[in-house]
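Take a look at the following structure, please.
Only one protein chain is missing from this complex, and each of the others stays in its spot.
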Amino acid sequence: MRFEASLASLAPDLTVFAPVRDSGMTRDKAIAFAEEKGLPIDVTRKSPYSIDQNLWGRSIETGHLEDIWTAPMDDVYAYTADPAGPREPDEVVLSFADGVPVAIDGQAQSPMEIIVALNARAGAQGIGRLDMVEDRLVGIKSREIYEAPGAISLITAHQELENVCVERDLARFKRQADQRWAELAYDGLWFSPLRKALDAFIDQASIHVTGDVRLGLHAGSAVVTGRRSVVSLCDYELATYDTGDAFDQSLAKGFVELWGLPSKIAAMRDRRAAG
Amino acid sequence: MRFEASLASLAPDLTVFAPVRDSGMTRDKAIAFAEEKGLPIDVTRKSPYSIDQNLWGRSIETGHLEDIWTAPMDDVYAYTADPAGPREPDEVVLSFADGVPVAIDGQAQSPMEIIVALNARAGAQGIGRLDMVEDRLVGIKSREIYEAPGAISLITAHQELENVCVERDLARFKRQADQRWAELAYDGLWFSPLRKALDAFIDQASIHVTGDVRLGLHAGSAVVTGRRSVVSLCDYELATYDTGDAFDQSLAKGFVELWGLPSKIAAMRDRRAAG
Amino acid sequence: MRFEASLASLAPDLTVFAPVRDSGMTRDKAIAFAEEKGLPIDVTRKSPYSIDQNLWGRSIETGHLEDIWTAPMDDVYAYTADPAGPREPDEVVLSFADGVPVAIDGQAQSPMEIIVALNARAGAQGIGRLDMVEDRLVGIKSREIYEAPGAISLITAHQELENVCVERDLARFKRQADQRWAELAYDGLWFSPLRKALDAFIDQASIHVTGDVRLGLHAGSAVVTGRRSVVSLCDYELATYDTGDAFDQSLAKGFVELWGLPSKIAAMRDRRAAG
Partner (left out) sequence: MRFEASLASLAPDLTVFAPVRDSGMTRDKAIAFAEEKGLPIDVTRKSPYSIDQNLWGRSIETGHLEDIWTAPMDDVYAYTADPAGPREPDEVVLSFADGVPVAIDGQAQSPMEIIVALNARAGAQGIGRLDMVEDRLVGIKSREIYEAPGAISLITAHQELENVCVERDLARFKRQADQRWAELAYDGLWFSPLRKALDAFIDQASIHVTGDVRLGLHAGSAVVTGRRSVVSLCDYELATYDTGDAFDQSLAKGFVELWGLPSKIAAMRDRRAAG
C-alpha cells in the first residue's frame, strides 16, 4: 500500500495492478503461484516468515510469531548477533553537522556509509532488535520483529546531541512533529504535503545539532557515554552550582511564584467551591 | 521548586522559606552551613555529587559529570550493578489490570511491592541507567545520571501491553497526552488542573490494558519476549495471512485509493503549478 | 459513511447495504430512482441542493454552490434570516453548570430546549451562517454552507466562560483535545475509543465551567458583552493594577529573566556560532 500511495503522488497517470491483493490470493496461494511461475521470492512454505529488508532495517512477521506470547526463535534474525553472546564491548564516536551524520570515529563518511558500518558493528553486539505489536495501516494489529542496529545506534546518538543543542520549547514541540512525521512515513504518505512542511521544520530545528557523541556498544545496548559540541547550549558558567555560580538563584523565587500561580489560583478556587 | 510550586496549591496560606536559595548560598557554602549546624545531609566536599533518590529512581549530578564528554565513573551508581558483569539472565512476568501492575510472576502484589522487587531484580542486571542532558525548569540545561531499574522495566512492559490492547488512534493521541503529563510532572505542576484532566483521559484509555508481559532481564536490557491478554485487539482471525484469512484484501484497493487521494490531488496541483 | 462506520461499532454483525453507493448510481439517477419508487426525499431536479438538517444545524451543498466564487443565493437558507435585514437587537443570558447549558434568561431548560430557543432567536438575527470549503472524509474538498444559529451562539458563550473558569495550561491543551474530538466526529469515528477518552478529559476540564454569559444577538453576530461566575479564576484582588494591588510586581523580574533564559542562551550560542 505504501508503494501504491506513493505512486499515486509520483505518477498519478499510472494504473497499479496488485494481482495478489486484487484477485484475493491468500498467502499460501501467492507462494504457490510464485513457485509455479518461477518468480524469485525469498519465502517458502517451510520458512514462512514474511520478511522485508533494506539498508535501514529488517522486519520479520508471521510464522510462529503470530502467537504473541511465544518468544522469537533465533532463526528470525539476520542483521544482529545474539546479545547474550560473549564478546568484547565496542565503542564508537559519531559526528553530526546540522543534524546529519558526517563522520564515524573521526573519519568523514556519507550517511549511507555510516549506516553500513554501524549495521555491522552494532549488529555484532546484538543491538537493534525490536519485538512489538503494531497498528497496520489497514486497521489491524500485528506482531513484528525488527532488526535495525545502525538505525537504533544513530537515533540514540542523535537524540542525545539534540538534548545538548536544541532549546527546550523547540525540543518539546519537535517531539510532536517527529511523531507525526513517523506516522506519515509508516502510513505510506511519504509524498504528502505535510511531510514536506515537517521537513522544513526539522531542517530549521537541526541547525546547530552539531558535535560528537560517544556510544558504548555492548550486549544489545547502545549507550551514550559522552557528548561534546562547540554549539552546545550547556553553558558551564550557567550550569554549575559551585562558588562563582553565574546562575542567580534569587531570580528563582520570583519565577516559581508566577510559574505556579495559575495552579495556585485554581486550587484556591476549588477549595472555595468545595465549601 | 517542585516542592514550592506544589505547596502553593496544597496550602496557599503557608509562606515558604528557602534559605539556601533566597540568601544566595552557593553549593559550597550550603554544605559548610549544614556541616556546621549538624544537619543530616548525604553530601560531603569529597563526594560532591548532588543526589536525589526514592522508590522510583535515583538521580546524580555535578562533580565530574559536569564535563559532558566524560563517562560516568562507577561510584555514581547505587541501584544498579555493572551491566557488563557476568551473570545469569533473569526473566519476569508482569501482570496488569486496567493499566495498573497487579502481579509479578503470578504473585499478586501492590504496585509498591512490584517496584521494590523489580528494583532489586532489574537493578542486579544493570537495567535502568540513563545518562542524559536535560532542560531544567529554570531554563538551563544540565547533565543527569538516573538509575531507575524498576521504573524502566515496568514502563517497557506496560508500553507493549498498550500496543496489544489500545486502539490505534487512541494510542497515537495518548503519546501527546503522556508527553504533556511528563512535562507537568517534571515542571513541578503535579497539582495543576491539567494533570487532573490528563489523568481522566489516561484512566479511560487504560481500561482493558489488562494482561501479562514476559520480560527478559539481562546485561542492562529489559526486553519483551511475550505478551497475552484476554482483551487483546490482536484478533488472530483478522491478522493471519493464511488460507481462511478473515481479512478481505479486496477492501484494501478502495481504501488505499481514498487514503492517498488528498496527497495525489496535491501532487497533481503542484505539477500543474510548476508548469 | 458516518452511519456505516458507526454501525460497524454498534452492531458489527449487521451487513450494510448502500445501494446508491454500491451500485454506482449518480445523483441524477438516485433522484430519478427515488421519484419512481415514491421514496419521500426532499430533493428535486429543480432544487438540486443536497441538504442535511437536524436540531444542531443545516448543511447545504451542490447546485450553484459548486462554483466556489459565486456567493450563495438566498434560497439556500432556511434556519436564518438575512443578517442585513432591519430589526431590533436581541440579548440573551445563557447559564452553564460544569460546562453544560442549564438555563436561558434565568429559566431552567434542558440543553435541547435551549438549542431550540436559540435556533429561533439567533436565527431571527441572521446568526450562524457559514460558507466554507472543507475536507471530506473521502479525500476531496467541497464547499458547504451551514446554518447553525443555536450552536454558534452556545459555543461563543461557552468559550468565553471557559476563558473565565479554566486554568491556562488546561485551556491550551484542551484546544488540541477539542480539535481532535471534532476531527473524530467529522470523520465518522463517534464510537471510537479515542472519543471516549477525550470525553473523560473534557468532562474533568469542564468542572467549574459554571456561570452566566450575556450575548448580544444582532445583524448576524453573537457577541459576548458580559460574563460572571462564582467559580471564576479572575480574582479581582490579583488582577487589578490600582493601589492595594495584590500582585507583587517585583516577582516579575525573576520570572521574566528565567522565562526568557532558554531563548537568550540560544541567541548567545547562535551569535557565537555565526562568528
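As written, the chains take the letters A, B and C, and residue 1 is the first residue of each chain.
In this text, a residue touches a chain if its C-beta (ideal position, glycine included) is under 8 Å from a C-beta of that chain, and two chains touch if they have at least 3 such contacts.
Values in this document were obtained by computation on a predicted structure and should not be read as measured data.
K.L.:
List every residue of subunit A that touches the chain not included in the displayed model.
P.N.:
Touch with the absent chain occurs at residues 135, 138-140, 166-167, 169-170, 173-174, 176-177, 180, 184, 189, 192-194, 196-205, 258-262, 265.
K.L.:
In the complete complex, which positions of subunit C touch the hidden chain?
P.N.:
So the residues of subunit C touching the unseen chain are 1, 4-5, 8-10, 12, 18, 20-22, 24, 26-29, 50, 62, 66, 68-72, 83-84, 89, 129, 131-135, 137-143, 160, 163-164, 168, 171-172, 175-176, 179, 183, 187-189, 191-193, 214, 216, 218-221, 223-228, 232-236, 238-245, 247-250, 252-253, 255-257, 259-264, 266-268.
K.L.:
When the complex is taken as a whole, what residues of subunit B touch the one chain not shown?
P.N.:
Subunit B touches the missing chain through residues 167-169, 208, 230-233, 235, 238, 248, 250-255, 257-259, 262-263, 265-266, 268-270, 272-273.
Everything that follows uses one rule, which is that only the chains that are shown with their structure count from here on.
K.L.:
Determine, using the mean of C-alpha atoms as each chain's centre, which chain is farthest from subunit B.
P.N.:
C
K.L.:
If more than half of the interface residue numbers appear on both sides, call it same; otherwise different. Which is it for subunit A and subunit B?
P.N.:
Same, since over half the interface numbering is common to both chains.
K.L.:
Need the CA-centroid distance for the pair subunit A / subunit C, whole Å please.
P.N.:
37
K.L.:
Could you tell me which residues belong to subunit B and also touch two or more other chains?
P.N.:
135, 138-140, 176, 189, 192-193, 259-262
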